[in-house]
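As you look at this complex, bear in mind that one protein chain is not there, while each of the others sits in place.
On to chain A.
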Amino acid sequence: MAAADSPSAALRRRDLCSRGIRLAGKMRADVVDLLDAYVEQQGLDASASVAAMEGVPLAAVERWDEQTGTQRLQENLAAYRAFRALLAQMLEEQREQLGEAEEGLGRALAAVLLQVSAFAYHLEELLRLESRGVPGEEGDAPPPPPRLSLFEQKLRGLGVLRELAQWAVRSVRDLRQLAKPSPAPGAAPGLAESP
C-alpha cells in the first residue's frame, strides 16, 4: 500500500481509522439499542431467526485474514452503501406505517442512518488515501427491492439491523487491521486478529 507516503497522510489515515473504529463501535452500540426498540415496537420476537435476504450484505466472510487493506475497505464501503439505502427505505416505511407518532424509533433509525453515511465517508477517504479509486455508487446500487408485505418489511428491517450490527463488529476489526503499521514491502498480509 502507498498509505504512508507522507507523514501527514499517515496521520490522516491513522485519524480516519481511529475515528472510524470509534464510529463503528458507537454504531454497533446504537444498532443494538435500536434492535431492542425495533423488536419491541414492531411486535417481533427477538429470538426470531431471519433468513438471508436479498440485497442485505453479509458480514461473514471466509479467509478474512487473508484480505488486503484495499479489499477490506472496498467490501466495507459496498456494504455500508447498501445499508444506507436499506435504512433509508426502512425509515420511509417506518414513517408510512407509524407516521410521526413514533418519533423515537424514527430518530434512532435516522441517527444510525447518519452513522452509516459517516462511516461510508470514512471508508471513501481511506480509499482515497490508499490512492485507490472510489467505486461509483450508481453501479453498485442494488436493484429495487420487490414489493413486500408489511410483516416481511418488519422482518427485513430486523435482518438489516442484525446484519448491520455484525458489520459494525467486522468494520472495527478491519480498521484496526488497517491502522497497524504498514508491513514491509512483499511481506504477507497481517495476521488474523480476534475482534
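By our rule, a residue touches a chain if its C-beta (ideal position, glycine included) is under 8 Å from a C-beta of that chain, and two chains touch if they have at least 3 such contacts; residues count from 1.
To be clear about the criterion, contacts and distances are computed from a predicted model.
Here one chain is missing from view; checked against "Interleukin-6 receptor subunit beta", "Gap junction protein", "Short/branched chain specific acyl-CoA dehydrogenase, mitochondrial" or "proteasome endopeptidase complex", UniProt names that protein "Interleukin-6 receptor subunit beta". When you scan A:Arg13, A:His122, A:Arg156 or A:Arg170 for touch with the missing chain, the hit is A:His122.
Although one chain is not displayed, its contacts with chain A can still be listed: residues 19-20, 22-23, 25-26, 28-30, 33, 107, 110-111, 114-115, 117-118, 121-122, 124.
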